[in-house]
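All remarks here apply to the structure that follows.
Only one protein chain is missing from this complex, and each of the others stays in its spot.
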Amino acid sequence: MQQTVSRSDPSRESKTIANIAEQQVPEELSDWLVSVASQRDKQAFTRLFQFFAPKILRFGIKQLGNEAQGNELVQDTMTNVWRKAHLYDSSKGAATTWVYTIMRNASFDMLRRIKAKNEQNLGDDIWPVDMAQDEGSSVTESFGDHLMEKQMLDYVESLPLAQQAVVKGVYYQELSQEQLAQQLGVPIGTVKSRLRLALAKLKQQMGDEYHD
Amino acid sequence: MIKHHPTQALLKDFVSGDLEASVAVLVASHVEMCAVCRGAVQTLTEQAADEAFEAVSAMESSPGKVDPMWSFDPTEDMVGNFDAEEAFSAQGAGLADSSALAMIDAITETPQDAQIVLPQTVTEIEVAGKRISLPRSLKSIALKEWQGMGKLSRARLALDDDERRMSLLHIDKGGSVPTHTHKGFEITLLLEGSFDDEMGHYVAGDFIWLDGDHTHQPVTQDGCVCLTVSSDAIHFTQGVSQILNPIGRFIY
Partner (left out) sequence: MSAYDHHVVLLGINVINTKASINSSQSEKTEYPLSLAVFPLPLFILPGGIQRLRIFEPRYLAMVSQATNGDGFVMARYDKNAMHNVAGWGTRVQIIDFDMDDDGVLVIDVRGQHLVRLEGLYSRHDGLLMAKADYLPHWTCLEAGVAATDLATLLKSIFDDNDKLAQLYQQVYFDSGEWVCARFLELLPLSLNDKEKFIEPSSYIQLKQFLHTFIFGNEKLN
């Protein structure tokens, strides 16, 4: 269905195409949303409308109980799709998931208006539509950055790519020489020379026993 | 690490928009703090979207009163010079077409929202000298005045949700809430600090749902701030604490 109709060509063939579109989810949904966001593309919006409106109506009738309110939900949802399309990020999820969010939020607020006579719109606060990951407070901070030893990084670089992928995903739990120097309150040169001394002594003690 | 999460069933209702507003706000606040549940909600939303937008084809293709309303040929109006007569005759369902197209026209006349995505507004409050950022799901909900009683202080949230009440609760260092039970239910989301009760240790992000079957006595060593929703006044169960029953109404 993708090649038969160019967007500027109001071809009659599109009627068949429209029927197909009702049977399955068109792959272009995401592109249409982007066109609406970037170019206020009315044709793309019309296609989105054509695909989503019957399904939103069905959802609305189920949630809100009658066709009039179902139609209102179609209007609310599709208006928000038009107005907020720029908040859709195709890399964060499918167009259907995003439109569902818009629809569910509108439906939630409508239901509150109907049942609780409450005009306070909460839907978009409860379910953000900007698809951005929240700066939640459960951030697992990557302390790998400051515990990753430079020498280890060099070592990582020398690994085959496949191994690097694994290794770079590890949080190193290791002090750097700088951190150790800081912890001990001595210059980094002292840390380095002490290490040389300690290794030399160790070699002396262990002789050639140990393997490299 | 967060160990107490909403159940999968609760998350599913959350995604469907079927929870009461205050409960939805609390679940949303947990989800904001919990990467695990964010992943689950994402998955459930995808599933709900698939259900709403994909599985309807069979119903749609069968004749029903819902269907004809929105079936029309949108390409008729592609270039903006919509010829009503032609569309009506072509489709044989003129009224539906015209209302759909009128709706599209009306919608596309409205301006789009500002392109600039505003930085997330973080609402912060100060409790006992500590700044605490509130979940973003609370950003449109006003916070009423703090009221204190001993080591407990409470501020109600101006969320109208039938008999359910939502509050921020601060328990100061070393404070505890006397052993109590719940006639209805009480959901607690720990926003800051930690507390313990008979059932375990809770940290920021933990989501705890208690109902009438549970009795507990939360104690906090270093203080904590919770977001709570309760459906009914709580009842203290220990002898001496019953004198404190005003606190029950206070917390609720």
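When the chains are written out, they are named A and B in that same order, and each has its own residue count from 1.
In this text, contacts are C-beta pairs under 8 Å (C-beta built on N, C-alpha and C of every residue); 3 or more make two chains touch, one makes a residue touch a chain.
Note that the structure is a prediction, hence the values are computed from the model and not measured.
When the omitted chain is restored, the residue from B:E46, B:D113, B:D172 or B:D211 that touches it is B:E46. Considering A:K62, A:K115 or A:K201, the position touching the chain not shown turns out to be A:K201 (whole complex).
Residues of chain B in touch with the missing chain: 1-3, 35-36, 38-40, 42-43, 46.
Residues touching the missing chain, restricted to chain A, are 133, 136, 138-141, 143, 147, 149, 151-152, 155-156, 159-160, 163, 165-167, 169-177, 180, 183-184, 190, 194-195, 197-199, 201-202, 205-206, 210, 212 (touch as defined at the top).
Everything below uses one rule, namely that only the chains that are shown with their structure count from here on.
Centroid to centroid, with C-alpha atoms defining each point, chain A and chain B lie 20 Å apart. Chain B contributes residues 2, 15-17, 21, 24-25, 28, 32-35, 38, 42, 45-46, 48-50, 52-54, 56-57, 59-61, 66-67, 69-80, 100, 103-104, 107-108, 110-113, 115, 117, 120, 122, 133, 136-141, 159-162, 204-205 to its touches with chain A in the complex.
On the side of chain A, the complex with chain B involves touching residues 5, 7-8, 10-12, 14-15, 18, 22-25, 37, 40, 42-43, 45-47, 49-55, 57-59, 61, 63, 67, 74-75, 78-79, 82-87, 93-94, 96-97, 99-101, 103-105, 107-108, 111-112, 116, 118, 120-123, 125-128, 130, 132-138, 140.
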